[in-house]
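My questions all concern the structure below.
A single protein chain has been removed from this complex, and every other one stays in its place.
Up next, subunit A:
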Amino acid sequence: MEKMARVTTALGSNTISGCTMFCHLDAPANAISVCRDAAQVVVAGRNIFKIYALEEEQFVEKLNLRVGRKPSLNFSCADVMWHQMDENLLATAATNGAVVTWNLGKPSRNKQDQLFTEHKRTVNKVCFHPTEVHMLLSGSQDGYMKCFDLRKKESVSTFSGQSESVRDVQFSIRDYFTFAASFENGNVQLWDIRRPDRYERMFTAHNGPVFCCDWHPEDRGWLATGGRDKMVKVWDITTNRAKEIHCVQTIASVARVKWRPERKYHLATCSMMVDHNIYVWDVRRPFIPFATFEEHKDVTTGIVWRHLHDPGFLLSGSKDSTLYQHKFKDASRPVDKANPEGLCFGLFGDLAFAAKESLISGGGDSNRKPYGSGGDRRYPIFFFKKPDLTEQFAHESSALSVFETDLESSRMDWFVKTARRYLLSGKPFGELCDHNAKVAKELNRPQVSTTWTMLRVMYSDPGNLATATSISKGGSIPLMNSFNMKEIAAGGLGSESRLDRGKGEIWQDTIHLDPGNSLINNNDENEETEGSEGPADYLFGDAELEDDNLYPMEHENPTAEEAEYSLPQEAFPLRHEIVDNPSVPEHLQDKVDSPHVSGNEAEAVCLTPIKSFSLISISQPLYESHLPASFFSPVVREMLQHYAEAGDVQMAVSVLIVLGDRIRKEEHWYTSYIDLLQRFELWNVSNEVIKLSTSSAINCLNQTSTTLHINCSNCKRPMSNKGWICDRCHQCASICAVCHHVVKGLFVWCQGCSHGGHLEHIMNWLKSSSHCPAGCGHLCEYT
């Protein structure tokens, strides 16, 4: 023991040496602490309490403090701390609520010195004062912190956090009287040790428990906290309000955080669960750890830098019953393995992609042309970060490529127009379908239009279907189909070879590919058609992607098969063998009185627009009246599913609404359609959809956030009660600022100055004047 006390105490970092090494403990460790001279380390846990000497190449067990045949729970340690002034003094926090101090100078085997059993619950943390020998602080699950003077038998002061459990307490290294405490409810409190009645300051640091905090060894105002919300935050508390200056997002809840000595921006963290590594972060570079130690096989429970002034060695204890010394030089550097790449979508669908220069130019593809070297548009913006000598990060230069979308192709016009013009209710079913079919047709969406028509045919009362409908569409113009855009973008990125082509080209290219693929995949039975259609592909443009919606529907709907089958009429003769699709069950065919689409009819219509490829001609009900409408339900359901999966929820939901109770609902389509509508600020349509949906859960969307918070126009205070009388100034709050009468009905008011009045009055007023009619001087705006 005497020898131990006399190990070198010099502060020069050259005295510390060693290598990465470890030793097995008998039991999982909960905490470790190191002696001031960095020569010994104490490991404490539920079933372990030992001191190890740190030698050049190994740990040597010096002392087992856990004595007695059946050690009491006082030995079950949640935390341990070695005094930084006195080599013989240790304190432990026991899980049963005891705070125990140990004196290594005692001659007996049992080194237990003092026992404080004042806490009612587990003590989570003990902390010695950095410069005061006799002062010990403890924080417990019962919500109290206690300060002990080791010369007395009991605590000298008790601090109540007024909340749930205390997870960590730390004396400030620079301010003699200050300590920080972190709590399970996410707060951090700063206390003055002389004032046990009330905390000095409190701020909410994390969402959920704050497991740990650590004062910066040099910068007196910096406090690092780590929480269950997987964040490490660095706070500057010199200002009036604690200010978050850095934030590191880790991948698991943060159990411990320790500043690295001699490195202002570095700190080490380990996690509570799941992740076993120890990370050293540069807080200015919060995305990738500066260094990682990956030795442990179970969660790391305690980390400590070996010496106050040496950044080169880190000690750690773990649940896997090992104690490690990590040499910083042996740490793995994740940065070295990372490929700096960035990808981002712009507001208008542009795509920016930055990658390491070597990666971009290193590829063998001749198609690749980074923008810097002569694309059709240059981005002469270069950012150079000034190299900071203190940062130990390698500098990378990247090439930035920007891909522009063809604005036209990504426009959502059709969506907005369709949403506006569709009729969803208020007319008989057939008329709604017809109307919507017309809308779709005018917007050049033939598939959708066809679908509407077919729905009408399927579900209308056969008797009403007296008039023959015959629709043909010109489908030659590529559609602006933005739902497909997403797919295309994804496809484009996946296949790198196309990445660097000029603007618009990417889309074009992918379009050529995708329709082909999907058609072939989807239409086994129609392959012959595909073949002949091949050369004319370009005619379809984006629309082709949607075109395949038709096919699955067709062969799943055998009765309607012959009538609705729409053939591409690309200047080749109608292929009748397709009509005789073998998949049509015989008996169903028999049921149908007469196959209606005779070749003649079809050809007659298609003669006029040469490029039209889709045609429907119905001269009679497709089925006999005994075939119920519900017969189609499964088919239609699948069709809707298909639309929704292809991204066109608009279609799916509109059909659902128009069909009403003819079909079962899919709720999440509603929510996504409503979401889309609201993004396009189509509030009226979205409200209509909400209202028309029969699902209660959607209906109730209308009832959320229907509260308006208004201020009284007299006293400018919030109106708390219902009704129109302000309960503070007892004036009627809804006086029109123009005519000074009470407003009943539509009331418009300025959110800036709380004045307002009749909608018309205000509109008129603001046409002529830009100031508030009440004369308050506010520049109101009416939009």
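To be clear about the criterion, a residue touches a chain if its C-beta (ideal position, glycine included) is under 8 Å from a C-beta of that chain, and two chains touch if they have at least 3 such contacts; residues count from 1.
Simple rule for what comes next: contacts and distances are computed from a predicted model.
Selecting from "Galactosylgalactosylxylosylprotein 3-beta-glucuronosyltransferase", "Sestrin-1", "creatine kinase" or "Ribosomal protein L9", the unshown chain of this assembly corresponds to "Sestrin-1" (UniProt protein name). Note that of A:Gly97, A:Pro446, A:Gly647 or A:Pro773, the residue touching the chain absent from this view is A:Gly97. Here the missing chain is touched by one residue of A:Ile16, A:Ala78, A:Val304 or A:Cys712, and it is A:Ala78. Interface note for the absent chain: among A:Arg36, A:Lys62 or A:Arg121, the touching residue is A:Arg121.
When you scan A:Leu90, A:Ile193 or A:Met272 for touch with the missing chain, the hit is A:Met272. If you put the missing chain back, the residues of subunit A touching it would be 46, 73, 76, 78, 94-97, 119-122, 141, 184, 208-209, 211, 228, 252-253, 271-274, 276, 297-299, 319-320, 628-631, 661, 664, 667, 670-671, 694-701, 703-704.
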